[in-house]
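These notes are about the structure you will find just below.
A single protein chain has been removed from this complex, and every other one stays in its place.
The chains carry the letters A and B, assigned in the order they are written, with residues numbered from 1 in each.
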Amino acid sequence: MASEKTTNEMYQVGKSIPKVDAREKVLGRAQYIADLTRPNMLFGAMLQSPYAHAKIISYDTAAAEEVPGVKFVLTGDDFGDHKMGPFIKDEGAIAKGKVRYMGEPVACVAAEDEATARAAALLIDVEYEELPAVLSPEAALEPGAAVLHEDLADYFKVFEAIAEDNLMSYTEISEGDVDTAWDECDLIVENTYETQAQNHLSLEPCGALAEVEPDGLINLWSANQSVFRVQANVCEALGLPMSRVRSMTPKVGAGFGNKMEAHIQPLCVALALATKRPVKMILSREEDFETVRARHPFKIRYKTGVKNDGTFVAREVELLLDGGAFADDSPGVLGNAALMSMGPYHFPNAKAFGKVAYTNHLRFAAFRGFGNPQVTFAGEAQIDEIADKLGIDPIDLRLKNMLGKGEKWFGGQKVDSNGLQECLEKVRASSDWDNRRKNSGENGVGVSAAGHISGLLATGAIVRMLEDGTFVLNTGATDIGQGSDTVLTQICAESLQIPIENIRTAAPDTDGSPYNWGTTASRVTYTTGRAVVGAAEDAVRQIKDYAAILLESPADDLELREGGMVGIKGANKEVSFFEIAAMTHWGVGGPIVGSHTLVFDQPTIDPKIAVAKGMPFTNIGVFTFAAMVSEVAIDKVTGKASAEGAWYAVDVGQAINPGLVEGQVDGGYAQGLGYALFEEMVWDDGRLANPTLMDYKAPGTAEVPYEIDTTIVEHPEPDGPFGAKGVGEITLVTVPASIANAITHASGVRLRKLPLSPERVLNGLIENENT
Amino acid sequence: MSSSETIALKLNGEVREAAAGPTTTLLEVIRDQLGLTGAKKGCNQGVCGACTVLIDDKLARACLSLAVNSVGQDITTIEGLTENGEPSPLQQSFVDNGAVQCGFCTSGMIVSSHALLQANPQPSIDDVRDGLSGNVCRCSGYRKIIDAVRGVAGD
Partner (left out) sequence: MTEARYFEPETVDEVVALLAADEDAKCVAGGASLVAMMNARLVEPSQLISLRHVEELQKIELNEDGWLQIGALVRHCDVVIAAELTEGNQVLSQAAGLIANPVIRDMGTIGGSVGHFDPAADYPVALAALGAEIEIAGANGRRSVPAGEFFIDWYETALAPSDLITSIRVPPAPVGSAGIYEKLAKVQGDMGIAMVAVVMAMAGDAINYLAVSVGGCGPTPIRLPDAEQALIGGSVDDAALQDFSNKLVAASDPVDDVRASAAYRKVLIPRFVAQAIDKAKAKLGEAS
């Protein structure tokens, strides 16, 4: 399916066209969930748990119900025992019987306006019996620890989970034999690392609007990364057939994993069902912080053994994750972290194993990088420590040990497109590494590299020709701002050889869109792009069949021509899409609808190569690669590190829209920079201490350097659309390690705990002064 | 006055009536009552900048401005910066420079950029960084936004 043309010759692919939705956004006219209204609409609000772990004894809703304007109050008593969850079905729409984290929704109210709903929710009186809380994975796994989910054994799980008491999931992958391999090593380095919770901080808080039609069908709009996951979660949580819920999405004010699984949608639907009126719920920023989800805190042990010449021999990685109160994507994050923990390197002996535990924190879940930023921080920092001990240049050490052509990923999956070497070489050149590293003065310069997955699960596309020969492209993929509507339109336009303006991208709608698992796992360009190419090819086959009638020539002799024409190869004779559409709509054959669906099917684990236990997924995706160099400055008085520049080289297979690739690099860098240097959710005995933008800080213009350099590397993925693969996550994955390595280069301080705060740097500086 | 009463606001050059209590914010009035949803509620504490508007030609957070306290002042929102509903050169520059991702910060960014360019028509990179330091974008890393602001200045 890859094009026979090179990038330069392609018609729509490889061009940095403006995003198809940019105009409505700059005019202030794009509609997000909070901007939608329905006639006779109510507003929903929730009451949150004041305890991290407690039994719910009783509810008194009378005071709330008496407030003028209040229409309905729901508590856990009004909900059945239905459970949702992508890996382990352990989560209801609302707390029932007990609360498992501070801030968990325990009751909700629908009222005529938002202020009334919010005030009334606070009048609901809930009686609790406090239980001991487990606030770290270590505490959770202690014998005799208070158990969060007494019925864990009975919960439905989508994989063979190794789970018991507060152990949510255990995963192990191994190749070779690490235990005996240590003897072959000249140098063994072992360290522990720790990472913090990061908030996604999508600028748009989560929200939903639900409306029940007279026949009982439910229309649901929400901020999401997958209308299909919303539909599934709502129906699982409320015990509804999926055919009864129509899930849609307006514009989405970013999602970095936080809007993939459910947030407020099940509660919003429950209130709409109870009141039989449209209900809108928009979370406040505080509620969004406290109840949605966040990046997992990790505790990590890395042990790496090498030869004196730098050859990697063995690596063992042990992980311990705080999973929070509900499983959500945690088992997947653990599995992916284990899978990514060898980095893009060849280790003949490798073992990764780890646990994720239930704790009385809010759920930790998917967040750009999906466990990879944590292990890459540790693994790439340790490679620099090894390089330093061996006196080898850090880039040289990586080049020496990187996965070469034809080498397989940890676990045994083949790697078809591998631009890692070129990434390392390009970034060495673009950053002027050899010179900059030697002559950076007080500043420090650090490198890191990584691989990440792109793919996963099922997707479909429908390419529908309209009566005038223009098209509607319908994929069900939610554009969360990254630009997938534009990219998929370009792929479709290239496949059909028509102008961008002749394609309309349909908004995701479970009633009309083909299934799309979601905008996550760096998958839309690669996976949905494949479906679009397939659907367009299906349409083209039909177009040629009907053109053959009009041109009185066999379909095999026909070719697409730019602008929506079909011509006879080697002849001028041609017919337009307009004429073909007219014929199929009004005369012969019927309107043209091209479609294609697929499920990603390359196995992650090859049992001939690796042994795996507790793997939460079977076919995770193809591989993307990146290398980056960071430069930092350190204030010697305060210890504050600041970013001075970044150079990236990213293997995207084929850039469908280079400008949007740069956007993913810039944005992934900024988000990774905050994660590396200062972003941290802080708990004070179960209470999130900084659930506001006053106290939780994202990088602003002052923190993000203007100098972010992107080199796009293109090693086509054989089955990717025009060779493309994803780029959404890898750009964040490499950031903390490159900055930590740059700090060490500047100061000699090696930090193994994120964030790399002024306090930690200064403590290191003082320690170095004293030794 | 107490509870809700009718106030008249000068909004994008038109007098618009709305019901507001003493604690009703300008953001609530313009979004919920007057249907101008370009200004966004991202934090409701004045930090994120998504609700930035102009009040008497000075930048202000609509979420921190009381509606009753804004009576008699000239209020301009993103909708008021368009040219007959078409993108202004600044808005078009955001499109052309790829400065828009999710778009949730975009209205506030453009209003802030507009004020910045009024005061300093030829800003340096650092001028733009200073001027936009009160607007958070979680998608872009700011580089293309800075280019968009400087791009229009060059024309």
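Criterion: a residue touches a chain if its C-beta (ideal position, glycine included) is under 8 Å from a C-beta of that chain, and two chains touch if they have at least 3 such contacts.
Note that the coordinates shown come from a computational prediction; the quantities given were computed from them, not determined experimentally.
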Hey, which of B:Asn12, B:Asn44, B:Gln101 or B:Ser140 is the one touching the hidden chain? B:Asn44
Among the options A:Phe87, A:Tyr101, A:Trp433 or A:Phe678, the absent chain makes contact with A:Phe678
For chain A, enumerate the residues touching the unshown chain of the complex. 67, 115-116, 119, 286, 637-638, 640, 678, 680, 682, 689-690, 692, 694-700, 702-703, 757-759, 762-763, 766
Which chain B residues touch the hidden chain? 1-4, 21-23, 25, 44-46, 49, 52, 58-61, 63-66, 68-69, 112, 130-131, 133-135
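Criterion: only the chains that are shown with their structure count from here on.
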Residue ranges of chain A touching chain B (in the complex, touch as defined): 16, 18-19, 21-23, 25-32, 34-35, 201-205, 251-254, 256, 282, 284-285, 480-483, 659-660, 662-663, 665-671, 692-694, 698, 700-702, 704, 706, 708
Residue numbers of chain B touching chain A in their complex, please. 31, 36-45, 47-48, 50, 77-79, 82, 85, 87, 91-92, 94-96, 98, 100-107, 110, 125, 128-130, 132-144, 146
